[in-house]
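Pasting a structure here, questions to come.
Only a single protein chain was left out; the remaining protein chains are all shown in position.
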Amino acid sequence: MTASIATSQTILVVGGGISGMTAALEAAECGKQVILVERNATLGGRTALLYRYFPKMCHPTCGMEINLRRIKANRNVRVMTMTEVLEVKGLRGDYTVKLKLSPRYVNSNCTACGECAKAVDAEIDNPYEYNLAKTSAAYLPHNMAYPMHYVIDPSIIGTSDADKAKSACRYDAIDLDMKEETVEIKAGAVVWATGWKPYDAARIQPYGYDRFDNVITSVEFERLANPHGPTGGKLLRPSDGKEARNIAFIQCAGSRDENHLRHCSRICCMASLKQTHYVREAYGDDAKSTIYYIDIRVIDRLEDFYQQVKKDPAVSFIKSKVAKIVEDKEGNLVLHGVDTEGYHRYATTHDLVVLAVGMEPETNGIKLPEDMLLDSSGFIEGSTLPEGAEGIYGAGAATSPLDVNRAAQSATAAALRAIQVVHKTSTVEGAR
Amino acid sequence: MAEMKTAAYICSGCGLGDKLDVPQLAKIAQKEGKMALVREHGFLCNAEGVQMIRDDIEKEEVTHICIAACSRRAKTDAFSFPTVAMTRANLREGVVWVVAEGTEHDEVRQEMADDYVRMACAELKKAKLPAGNPNHTHLKNLMVVGGGMSGMTAAFEAAEAGYEVILVEKQASLGGWAGKLWKRVPFKAPYAEPQETGASELAARVGSHPLIKVHLNTTVAETSGAPGRFAIKLAQESGSLTEVSVGAIVQATGFATYDINKLPELGGGLDHVVDHAGLEALAKASNGGAIKRHDGKEVKSVVFLQCAGQRDEKHLPYCSGHCCATSIKQAMYFKDANPEVSTVVVYDDLRVPGMGEDFYRSAQHKGVVFAKGKASKVETSGNGCRVNYRDLILDADNVIEADLVVLATGQVPSSGVDIAAWDKVTKEAEGGSEEAKQQKSELKSISILNLTYRQGPDIPKLKYGFADSHFICFPYETQRTGIYTAGPVRRPMDILQATEDATGAALKAIQAAENASLGRAAHPRAGDLSFPNVRLEGCTQCKRCTVECPFGAIDEDEKRFPLFNEQRCRRCGTCMGACPVRVISFENYSVDTVGSQIKAIEIPDEFSDKPRILVLACENDAYPALDMAGLSRIVYSAFVRIIPVRCLGSVNTIWITDALNSGYDGVMMMGCKKGDEYQCHFVKGSELAGYRMSKIGDTLTGMGLEPERVSTFEVAITDNQKVAGLINDYVAQLVEMGPSPMKGFG
Amino acid sequence: MAKKNYAFYPGCSSQKGASASNFVPSIEVMCDKLDIQLNEIPDWNCCSASIGYGEGSQLSRLVLNARNLALVEQNMPGQDLVSGCPACWLATRETAEKLNEVDSLMADTNEALKEAGLSFKGTVKARHLVEVLIEDVGYDAMKAPVVKPLEGLKIAGYVGCQTNRPFGIAGESFENPQYLDKMIETVGAEAATGYEQKITCCGGALAFSEPEKSQKQIKDIVESAYDHGADMIVTPCQLCQANVEIYQSEINKKKGTNLTMPVVYYSQLMTVAYGGNAKQAGLDGNVLRPQKLLDIASK
Partner (left out) sequence: MSELNQKAVALYGNNFLKEVTERVEDGEWVSMCMQCGVCAGSCPLGPHWEHSPQKIFRMIMAGKRDEVLTSDSMWMCTSCYSCIVRCPRKLPITHIMHGLAHYANRLDVAPKGQPTRELARVFWNNLIKTGRVNELKFSLAVYFKDGFSQGIKNLLSMQVIALGLMKAKRLNPMEIIGGHKCKDVGGIQKMLAKAQEIEARRQIS
C-alpha cells in the first residue's frame, strides 16, 4: 500500500496536530508528496481539544475545518492515523522509516453512523476529554475527527461487546481481526512535529492535584468551558457539580521551576487571561477570577489582551507563587501565600483552582531519531549532524513551547527545509 | 468536451432508506431534476457504489453527477471524481439526523429530502467543472524586499530550495539591524551567553549564492501585476530604473527604533542615556573590552529601564517582546568585560519566554540585579544619571546613581503606507481637495512596494502599523495574494523568531508562485481552479467589486471597467455578491447555481402551515456547525432549506429577493463573527452581508414584507447546539408572524 | 539470616536521661526482630543541630559532622552511618554532600580534622533509620514479626519536617509523604488518612526561644489529630515527639484546651506489635500515656 508509493522525494511528517497538519499541507501545496502520520485515531492533536484561541477568542475547530478541507482536496497528502514511528534509518535524502500501525478495528467503510457505539455496553475514560468523562468503547474521537471513522477500544476486543459492535454495523466496517502491523517507507526528509503534553500536575505536590478534586489543569478547564465538553460548557467543579464562580488561576504550574520544567512555557499567561473570559461569559459580574503569577508574559500585540483583562473588575492579579493549597470541608480551596508586591500575606478561598500547567515536549518518552539534538528540556533544537547533512527538522511545539500561531509559523518554515532536501536530492539524482 | 450528461445517485444507507422514500427521491431526480441517469444504492460510499459511479463516468460518459447521500463534508475520499462536476444533496446530516424521530414527522422529513434532491439537481445543471485560468503565468522567482536578517534568510532559504531570488536593499550593504549588533541573544543551548550574530556570514553566503541577485542602494519604485507575473521597477540610488518580473514577493522591511527624544521623563535626550541600538554601538566600539561612554569614561554602573515608551498608551501600546532578553544580553556585555560593573535592570514583567528563562538565570548568576519597579524620572546627576523609581517589591521609592542609562525602547514597523489613511485621502483627492492631493503624494513617498493596485500602494496593516495576519492558525494570511511579510514588519520580534518567520514566508511565496502557475487559488480555498468570469458588456462601472474585494484583486482598466487579476483572487465571491447587475460568476458557483436551487423547491401554499425558510450558511463555520448538529443528533425544524455559500460576502441580494418572491417565509443568513476580532476568512463577508441587507429594507417594505423576514446571524463552528436553537426560534417567530403574503405569486 | 550492620549515631537527645531516651529501648527490640545490627559510633559528637548556625560558623559545623563521618570511615568500614534523629541525619548528610561537592571545603575540613587525628575521604553515606527500614528491610519484612497487630488503634502519622525535607524518605513527596501511614498499617493499626497537618513544623528548636509561636503550631498539629479521630500521634522525629507531647499541658493552661494526645515513636508501635512489653517499648518514658497502646502491650 502506502509503502510502495513513498520515495526519496517524499516528505514524512510525524504528528498530526496543528503543526504537523500545517507542515504537511504547506509542503503539499508546493507540489510535494507528503505522508502525515499520527499516533492517535484522529488528526487535530491538542488544539482540537481547546475551546477557544487567544487573543481572538475564536474556535480552533474553525482553522481545523479549513485544514481538513485542504487535506481532503489535496492528493499529495497521505494521512496515516494510529501510526507511530518506530525507527528512522539512513541519511538525508534517503531515509527508511519503520512505522507501527495499530489496529482501529474499523475500516474505511465506516460511515460514522454511530450504531456500534449504541450497541456496546462498556465505557472507557475518554482521552479526548482528558478523562473527565466516559465514552462508549466504540467511539468517534470527536465531531471534527479525521478520518471520520469510529474506533473500537482494544480493551473490548475478545469480549461480547466487540461482537455486539460488529453485528450492529450494517456496512461491514468492523474488522475485529485487525492486527498490529509494521511497514517500512522511504522518505527524503522528515518533519518531526510531535508537539507537547501537559506537565504531570500531580507532581506539583503543594497544589494537591492528586488529592483535591477541585484542583484541575488548564487543559481540563478548556473542556469544561467547551459546549461539546463533559459539562456542556458549564463551569461546574468536579467534586460536587457546583458552579465555580470564584476561580483561581495559578501560573507557572510546573514551568520556570527547576524542580519541574526549567523553561517558561510561554502560552500559559495568555491561556489564563483567556480563561478569565470564560468565567466572565458564564457569570457576568458575579464572576471572580484571580491570577497568581510571577511575571505576566504576554509579548507583542498580545499585550492588548492583557490590558483589556486587567480592566475587568472581575479579574484580579496577585504577584505571587502560591505556596500551598488546603481543602476546606466544603471542598473549597484555600490558597496560602504572599503577594510580593509590598508583602501581603493571604489565605484566599476559591471554588476551583486551575493550574496553568506547563508544556512538556512529547519527545520526552518517545523514541527519536539518533541525530536529533535536544535542549535541556527535551525540545528539538536541531541536528547533531553538520550543517547540510541533516534531513530531519523539528516543527511546532516539539521545538519550543509555542502558541498555535507560532507553531504554524514554525511548521511552515520546517516544510521549506524539508523541501530543500528533496529539491537537492532530485537535483543530484537528475545530474546522475 | 463532451455534451453534458447528468446522473443522480441516491443512497439508502445510514438509515436514509429506513426514514425516507428513496424511490420517490429517484423519481424526483428523474422527473423534476431531469437527470439523465438515476441510480439507487444501498451503500453508495463503499467500493462497489463508487465503482458504479466510475463506470458511469467512463462508459456512460456522465459529465455531471449529483450525489444524494451525506454531507459534502463527509466521505470525501470515496466521492472524489475530479473529472466531473458534482453536487451533493445532504440527506443524512441535513435531514434524517436532524429531523425529529417518529412517523408524525415522516411527511416533513420527506419533503425536506425531496427539496434537497431538487436543489442538487438544479445546481448541477448550472455548474461546470472548473478548468483553471488559461492565462496563467509561469514565473516562480521571488523578490525579497529588505536585506536584514529576515530578508537575507528568506532569500537564502528560497534559493536553497531551488528558486531564484532578487534581493532588494535600500542601504549600501546587507545586514540591517543585526549587522549593527555586537552580539545576539543566544538561540542554542545552553542559552547562557550572547552569541555571534552571524549577519556578515549570512550576507556573504547570500552575496555569493548563484540563485540570488542582490540589488543594494535600491528601492521598489513600482509593483504591478499579480502572483506569477509581478512586474517590478527597481530604482537605484543613482536614479536609474531596472525592470524585473517575479512570481511572488516577501516583504522584510524590518523596523525603526522608537525615538528616545519622545521620552524626556526617562532621560531621552540626556548625554548619558542611550537606547539599545546606542548601547550596541558602544559595545561594538569597545570590541569586548570595558565599555566606555561617548565621553570616554568607562562605565562602572549601568541601569536598564524596560518597557521605555512601550506598553504605554502615550507611546507604543504593545510589547516588543525581545527587549527583556536584549537588556539581559547587554548587561552581560558589561559583566563579561568586568564583573565589578553594577548592572541593574528595572522591569515590570520580565518577559523571556521559552528557553529565555535560562538566559535570565545566567544573567542572575553573573550578578545582574533585577528590580521589579517603575522608573519615574531620569535626571543628570554629577557626571552621570540618577534614576528615580518605585521599587514594587519593597513598596518604596528608590534611587540609583549610574554612569549610563539604557532605555529599552520598542520596534516601530517599517511597513509603508497606511491603507486606511490612503483610502481617505484618495477619496478626498478625487473630490478635488488640493490638500488631499498633497497628502497623497507624501504618503506615496513612504510607500515600500508602490503597488499599482487600486486599493493602495502597500499591503493593509493589522494593527499599530504591523502587517500581520489576523488569523491564529494561518500566520501568513495577507490581504495581498502572493505578497508575504516576514520579520519585525509583521510583528515585533527577535532575530530567532525573525529567521524562522522569514523561512516560513519564503515557503508561502514559493507556494503562491507555484499555485499561480497552475491557475490555482491560494489559501484558504487552496487548489480551487474556479475563477471569476465577468460579462463586461453588462457592467455599469459601479466599482463595488473593486472597492469591496478584500484582496485588492480588481483594478480598473483604461475604460474604467473592472480589471480582474485572477492570480490575486482568493475565490471568495465577494465581488459576485457585490455586483448589482450580476455579471460576475464562477464556473461552479454563480448567481445561477444558487439561484436555481432557491427556485427549485416546492413551496407549500399559505394554508398548509408549512413555512419555508431559506438558510444561507457560510461553508467555513456555520455549515460545519449544522453538520455537527446532525452528527450529535440535535433536532431542528424541517422547514429550513440550507444552502452553503463560500462566504456571506458572496451573497447577492437577488437571491434574497428571489426567495421572498418565490414564497419563502424568511431568510436566515449565517456567517462568522464580525468586528475587530472578525473570524471571516475573507475579512468582511459577514459585515458586507449585514450592510447589504440593511439596504434592502426598502425593497422588503415595497413588497409588503416585514424586515424580520431577512435576518443575519453570527454562528461559530462550535455552535451546533446554538444553531439548532437559532433555527427553531426563527421558525417560531415566522410562524407567529404568519405566512408570507408573497406566497402564491412566485 | 545474617544481621545487617550499621554505624549508629544516637545523637544527644537519645542519651540516657535525655529528652528522647525512651526512643532507644524501642529501637533495640525493633532492630533485633528485623535483623538490624546497630553499632554505636565510638565517641560520636553533637551534630550542632539546627540551631548551631547562630554561633557556630559554617566550617565549624561541617567539621563537627565530618568528625562523626570520619570516625565511621576509619573505624567501621563499609557501614552506613545511621541515625534515628532527623536533625543528626540531616546535618550529617548535608555535610557529606557539601564536602563531596566543594573541594575547598573538603580540604579545609580535613585540615581541621587533623587536629583531632582524623581525616575524611567522603565515602560514608548518612542515612535515617526509617530509610533503612523502608529501603533495606521493606514493608513486607517489617510486617513479618508482627504478633500483636495494633487493631483498633487509629493513629495520625505526623511526619514533621526534617525526615521529609529537603531529602525525603525513599523519594516520597514532600507535601504528602505516605511512608508513615504505610508503617502504621504494617503493624495493623489504622492510619488517619487526610491528616493535613502531617508535615506542619512544630517549631523545632524555637519551641524554647519562641514558645508562643511554636505552641500555635503544636496546637494545630494536635487538634487536627483529634479532628481525624486519632488515638495518638506517631512520629519519626525526636524533637517533634518532645515538642508536640510536652507542650500540650502548657497550651491547655494558656488556651483553656484539654489536649492529652499521646505522641509515640514508630519504633514504639513496632516494638509493641512485635510482642515487646511497655518497658521494652519505652512507653514508661511517655509523658502522656498512650493508654490503648499500653493495653495491647500488656495483653
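Descriptive notes on the structure:
Per-chain residue numbering starts at 1, and chain names A, B and C are given in the order in which the chains are listed.
Assume contacts are C-beta pairs under 8 Å (C-beta built on N, C-alpha and C of every residue); 3 or more make two chains touch, one makes a residue touch a chain.
The structure presented is a predicted model; accordingly, all values stated were derived computationally and were not measured.
One chain is not depicted; across the entire complex it touches A, B, C. For the options B:Asn398, B:Thr540, B:Ser608 or B:Ser694, the residue in contact with the chain missing from this view is B:Asn398. In the complete complex, the residue from A:Lys32, A:Arg52, A:Arg256 or A:Lys424 that touches the missing chain is A:Arg256.
From the set C:Ala20, C:Ile184 or C:Ala297, the residue in touch with the chain omitted from the display is C:Ala20, counting the whole complex.
Although one chain is not drawn, the whole complex shows that of B:Lys372, B:Arg525, B:Lys599 or B:Lys743 it is B:Lys372 that touches it. The residue touching the chain not shown here, chosen from A:Gly17, A:Gly63 or A:Gly337, is A:Gly337. Those residues of chain A that touch the chain absent from the view are 206, 252, 256-260, 294, 319-324, 336-340, 343, 345. The omitted chain makes contact with chain C at the following residues, 12-13, 15-22, 43-46, 48-60, 62-64, 67, 108-109, 111-118, 161-162, 165-166, 174, 200-201, 203-206, 208-210, 213-214, 217, 242, 246-247, 249-250, 253, 284-287.
Seen from chain B, the chain kept out of the figure touches residues 342, 350, 360-361, 364-365, 367-372, 391, 393-394, 398.
Note that only the chains that are shown with their structure count from here on.
Centre-to-centre spacing of chain A and chain B amounts to 24 Å, using the average Cα coordinate of each chain. Among all residues of chain B, none touch two or more other chains.
Interface of chain B with chain A (complex): residues 13-15, 43, 45-46, 70, 74-78, 157-158, 160-162, 188-191, 311, 317-321, 349-358, 372, 392-395, 462-464, 466, 468-476, 491-493, 497, 500-501, 503-504, 506-508, 510-511, 514-515, 523-524, 526-527, 620-621, 624, 628, 631-632, 672-673, 677, 679, 681, 716-722.
Those residues of chain C that touch chain A in the shared complex are 173-176, 196.
Residue ranges on chain A touching chain B, taken from their complex, read 18, 22, 25-26, 29-31, 51, 53, 55-67, 70, 72-74, 108-109, 111-113, 140, 143-144, 147-148, 170-172, 226-228, 232, 256, 262-266, 295-304, 307, 319, 340-343, 375-377, 379, 381-382, 400-402, 404-406, 408-413, 415-417, 419-420, 423-424, 427.
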